[in-house]
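This structure is in structure tokens; I'll ask about it shortly.
Omission of a single protein chain aside, the complex is shown with its protein chains in their original locations.
Then we have chain A:
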Amino acid sequence: MTVETREARQPIILLTPALSTIGLLLIVPLGFVVVYSFWLRTATGADQVGFFLDNWVESLTDPFYRDILLNTIKIALITTVVCALAGYPTAYFIARSNGNRLVLLLLLMLPFWISYIIRTMSWINILGVSGAFNWALMSVGLTSEPIQMLYNEATVILGLVHFLLPFMILNVYVSLEGIDRTLEDAACSLGANRWRAFLEVTLPLSLPGLAAGGLLCFVLGAGTYITPLVLGGPTDAMFANLVFEAIITQLNWPLGSALSLMLLVVLGAVVMVYNRYLGMTQLMKGLQ
């Protein structure tokens, strides 16, 4: 075997374990989901094997699914914007703080040590009728009756922001950390005040991090079903809840497969658009 041949084979050999894992854990199951989406559910709940387009026709033409999908995108977008507005100043503060940066980063990671479901349910104890917030309001005499704050779209967004904010902060922080701070000083020395230097120099340079955080928040937010289930009212469903119901409640795995692929295509399209204009490199930085 020549040296060239051996060198050409080395990447394949080194990549084999990773590619095999991805193939087994991602590609093969996805293939099953694709196959399932063309089957049919019978009246008894059993699946009818075959090639039927019924689930796809229903998923793509029924306005019910379209409306819930649009609502999901709306909620995910609002969540992303709120995360960006709340996350950027926080990330900026951490990046510019001296000495205690590690402690702040540790505090940022702390919520990940608690189960996402527990974190979501904690809002019931905070915003519930007997929760801490209502108790505080009544204790200081601001209200005589507890205010109904839970189980609506706003609390769903709140729960999502709580879940996704660290992802945004970390991405923006990584981006801000990579900016040469002397650039701001240079802008100031040329006559810009601090605010203008931030707007003209720091913000544009940190946009890739903001975009990466936004992408993560959007994709994760649009794919969640626990938050609307725990914090939403009767009509606050997101698209993943439809997949859950089709598969779990209605035992209609074929339709659930078609719906989940639909969501995958939409979110995949968002990722592709991001990759086309900003590239995935920044996202990788934020995840490291």
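Everything that follows uses one rule, which is that contacts are C-beta pairs under 8 Å (C-beta built on N, C-alpha and C of every residue); 3 or more make two chains touch, one makes a residue touch a chain; residues count from 1.
We take it that contacts and distances are computed from a predicted model.
UniProt records the chain missing from this view under the protein name "Spermidine/putrescine ABC transporter substrate-binding protein", selected from "Spermidine/putrescine ABC transporter substrate-binding protein", "ClpA/ClpB-like protein", "Molybdopterin dehydrogenase" or "FecR domain-containing protein". The hidden chain makes contact, of the residues A:21, A:100, A:189 or A:250, with A:250. Summary of contacts with the chain left out: across A:2, A:44 or A:98, the touching residue is A:44. Within the full complex, the residue among A:115, A:130, A:144 or A:182 touching the omitted chain is A:130. Within chain A, the residues in touch with the undisplayed chain are 41, 43-46, 64, 68, 124, 128-130, 148, 150-151, 229, 233-235, 237, 242, 245-253.
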